[in-house]
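Starting off with a structure, shown below.
In this view, the complex is presented without one of its protein chains, the others remaining in place.
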Amino acid sequence: MKYVATVNHKDFGIDIDRPGEVVLDDVVRAADLRAIAGTQLYSLLLDNRSHEVFVERREGLYYVMISGEQFTVDVEDARLKQLKAMGGLAHEEHDSAVVSAPMPGLVVKVLVEAGDAVAEDQGLVILEAMKMENEIRSPRMGVVRSVGVSAGNTVNLGDVLVVVEPVPEAAP
Amino acid sequence: MKYVATVNHKDFGIDIDRPGEVVLDDVVRAADLRAIAGTQLYSLLLDNRSHEVFVERREGLYYVMISGEQFTVDVEDARLKQLKAMGGLAHEEHDSAVVSAPMPGLVVKVLVEAGDAVAEDQGLVILEAMKMENEIRSPRMGVVRSVGVSAGNTVNLGDVLVVVEPVPEAAP
Amino acid sequence: MLKKVLIANRGEIAVRIIRACHELGLDTVAVYSDVDRTALHVRRATEAYPIGPAPASESYLRADKLIDVARRSGADGIHPGYGFLSERAEFAEAVADAGLTFIGPPPAAIRAMGDKVRSRQAMIAAGVPVVPGTEVGLTDDEAIRVAPDVGFPLLVKASAGGGGKGMRRVDGPAALPATLEAARREAQKAFGDDTVYLERLVEGARHIEIQVMADQHGNVLHLGERECSLQRRHQKVVEECPSPAMTPELRERMGAAAVAAARAVGYHSVGTVEFLVDRDGRFYFLEMNTRLQVEHPITEIVTGVDLVKQMLRIAANRPLRLRQEDIEWNGHAIECRINAEDPYNHFLPSTGLITHVIEPTGPGVRVDSAIYEGAEIGLFYDPLLAKLIVGGPTRADAILRMRRALEEYRIMGVKTTLPLHQKIMDTTQFIAGTYDTGYLEDTFRIQHEIRTDLDGVAAIAAALLAHQLRGEVINRLAPAGGPSEWKQLGRRLGLRLP
Partner (left out) sequence: MLKKVLIANRGEIAVRIIRACHELGLDTVAVYSDVDRTALHVRRATEAYPIGPAPASESYLRADKLIDVARRSGADGIHPGYGFLSERAEFAEAVADAGLTFIGPPPAAIRAMGDKVRSRQAMIAAGVPVVPGTEVGLTDDEAIRVAPDVGFPLLVKASAGGGGKGMRRVDGPAALPATLEAARREAQKAFGDDTVYLERLVEGARHIEIQVMADQHGNVLHLGERECSLQRRHQKVVEECPSPAMTPELRERMGAAAVAAARAVGYHSVGTVEFLVDRDGRFYFLEMNTRLQVEHPITEIVTGVDLVKQMLRIAANRPLRLRQEDIEWNGHAIECRINAEDPYNHFLPSTGLITHVIEPTGPGVRVDSAIYEGAEIGLFYDPLLAKLIVGGPTRADAILRMRRALEEYRIMGVKTTLPLHQKIMDTTQFIAGTYDTGYLEDTFRIQHEIRTDLDGVAAIAAALLAHQLRGEVINRLAPAGGPSEWKQLGRRLGLRLP
């Protein structure tokens, strides 16, 4: 099986056919991954190098933690990925970003309103939880399409706070 | 529900009807048992005394470990047990309680003498061990039949301190 | 001596105090809110009593309930831990009025140090240096008028504040009115008191605190300093002992000032005097914490003195056995506070069920923790999950040991600040010991860059797992299929699917 694993916009071509072996970008490497029963931990020996990795799978993505570094990995069947890419636009980078409450809390202040242009990492809402004020920031550059809350609201985990849409592109 | 729990040939009549309460040998006690998720551990609060108990169930028996002591408990539906016992003698609740030293130590004071009426949990002997004074209490209401130690004695674990026998019942 | 101690707290500090009591042969009484029924402090205590719903204001802050439980359980002393009621003079008084021993300082000392303005005045009178600033609560107009005399940058600070609450930086006159308003609002909300004052912000300063210990017989001594400059939002993140900036001469002077501070308010029990130390080694009194500190273990490791046992002895009116000349500082200790926060996502609080914990052990490692497999981490209390403390003969040994211990630590189910600490231990500023209070927020960034030697490893791990899952699906799901099978499969592989 050929896979493409994407980490931070970087594609790794990984071929898995024989047990105990992977081919990474055409280089054969000895690889042995074992689950630690009852946990989300895996022991990976890669060319005899020992890694204890923590893996969580959410919404089709693998969240991998190694030595305190966090990686988000998207694994796709290489053939499918190729097929998808055939039709034209492969990726969907034009989606709006839905910013939802990462925890239950109290909305202390809303920092933006619909129509505002925002930068990546710009504060959108201040949410109080665990006795601390937390600034919820924009995951992307764009324009605020809508704001779902106002100061004084109590929100639950996952409630939509703000939707940021991409800056309309100039005609090609 | 009435149960009979047998530990080391000793029967405990346990009545469980109301939440947060058990009736042990006719004495109402506050009891709250909670599982620790993902383990075989339970937190038991018994009259506010906190016990962490480890329970394993094998072949219909409960193996209970508390503070390094291991108990094998057979729990039966009291009605069934009674039915079973119909053929012969029902219960043996007239046993005396033998209070033995729960640890080696020095008898600091003897609080009762033969013939005294005692309440459950009433202090019988004060035993000093590891620089601490420990009050050894009566496990049951009754009358002191004998006292095996006096102040100044050194006792070993398991030495008999006091025997408490049930109050003789009046003829019906 | 005491016989049975009620711990009016929860979390790691309640467990810490229970351990000290049991090691002294004392019984313990835990209290718990509805969400804490199976918490570790409940399971480790001799007895446990419910005190109400989850919000602290209905449970851990209810002095009346706590005293009632103490009475019912036959406890003869109450240890307040830190936070909650630990610095409320009225609580200490109520405990004493109930005929119980408050395991902490006298109410008058708590009161004297609890008010920023009053404590500042007391320190000036005692000859302890303080940061230039205004001396009393001010109206906004007054504040705006005197601010230039204090000098910018300055801090607007709440008189009743603590832990960074009600404290705001102002860089110039323009921002002052809005900041005053915000600080007052936060202070009013947090403490029911919007009194504020201004204080010069000593930039590039270190936050160094001195541990003091005093009995009820007039003996006061200090146990040296803790370096606490690594802070985020005025919350300490990493502490070490000794401070890389300390000299024996400065320690002696700061120690003497801390002892004078404690004497000035008639202190007994253990307590901490916090100072700012500028680049030239000048130090200024900040405040005194009239309680046990979160970071007390590093002092215990370096001095060999068990501070909680000392508190219990002092409360039982025993005289100190130690004198100042008995206190020695051997080796080096570091503490990392492990919080339920996501360092890769703006330190947002993380909640959920702890599914697995592996704690580091072995030589020189201490973990003070209250988490366990099956623990539910919610939003009701502070995010501190555990403290990882290491000691070693030298600072270099301690740093290497801390790295080793952090690498071993696994907490699954919630995001934690473990990766943050791993990064901090690798920075040149930490290794060189040259950081100041601004470092963590102004300069340090948890790198989003991917270590090039590990991204390929992550890719391979994920691909292998995907391949295993796929293989399992093909092999096992052909007959049955359906989502439940997926779950079963995930369980078997140790993978938790959403």
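We call the chains A, B and C, going by the order they appear; numbering starts again at 1 in every chain.
Everything that follows uses one rule, which is that contacts are C-beta pairs under 8 Å (C-beta built on N, C-alpha and C of every residue); 3 or more make two chains touch, one makes a residue touch a chain.
Here the structure is a predicted model, which is why all the values come from computation and not from measurement.
Enquirer: For the full complex, can you list every visible chain touched by the one that's not shown?
Expert: Answer for the hidden chain's contacts among shown chains: A, B, C.
Enquirer: Where the complex has a chain not shown, which of C:Glu23, C:Asp426 or C:Asp453 is the residue touching it?
Expert: Missing-chain contact among the listed residues: C:Glu23.
Enquirer: Could you tell me which of C:Thr139, C:Thr247, C:Thr361 or C:Thr443 touches the chain that is not displayed?
Expert: From the options C:Thr139, C:Thr247, C:Thr361 or C:Thr443, the contact with the absent chain belongs to C:Thr361.
Enquirer: I'm checking contacts with the chain that's been left out. Which of B:Leu41, B:Val107 or B:Val147 qualifies?
Expert: Answer from the full complex: B:Leu41 touches the omitted chain.
Enquirer: Which one, C:Arg118, C:Arg232, C:Arg263 or C:Arg404, makes contact with the chain that was left out?
Expert: C:Arg404
Enquirer: For subunit A, which residues lie in contact with the unshown chain of the complex?
Expert: Residues touching the hidden chain, for subunit A, are 32, 34, 36-39, 43, 45, 48-50, 52.
Enquirer: Can you name the residues of subunit B that touch the chain not displayed here?
Expert: 1, 3, 5-8, 10, 12, 14, 16, 22, 24, 29, 31, 33, 35-42, 44, 46, 51-59, 62, 64-71, 73, 75, 97-100, 102-105, 129-131, 137, 139, 154, 156-158
Enquirer: Provide the residue numbers of subunit C that touch the chain removed from this figure.
Expert: Residues in contact with the chain left out: 15-16, 19-20, 22-25, 44, 297, 300, 304, 306, 330-331, 356, 358-359, 361-363, 365-369, 372-374, 392-393, 397, 400-401, 403-404, 407-408.
Operating definition for what follows: only the chains that are shown with their structure count from here on.
Enquirer: In whole angstrom, what separates the CA-based centres of subunit A and subunit C?
Expert: About 32 Å separates the centre of subunit A from that of subunit C.
Enquirer: Would you give the residues of subunit B that are in contact with at least 2 other chains, written as numbers and ranges?
Expert: Where subunit B is concerned, no single residue meets two or more other chains.
Enquirer: Among the residues of subunit C, pick out those that touch two or more other chains and give their numbers.
Expert: Residue numbers touching two or more other chains: 355.
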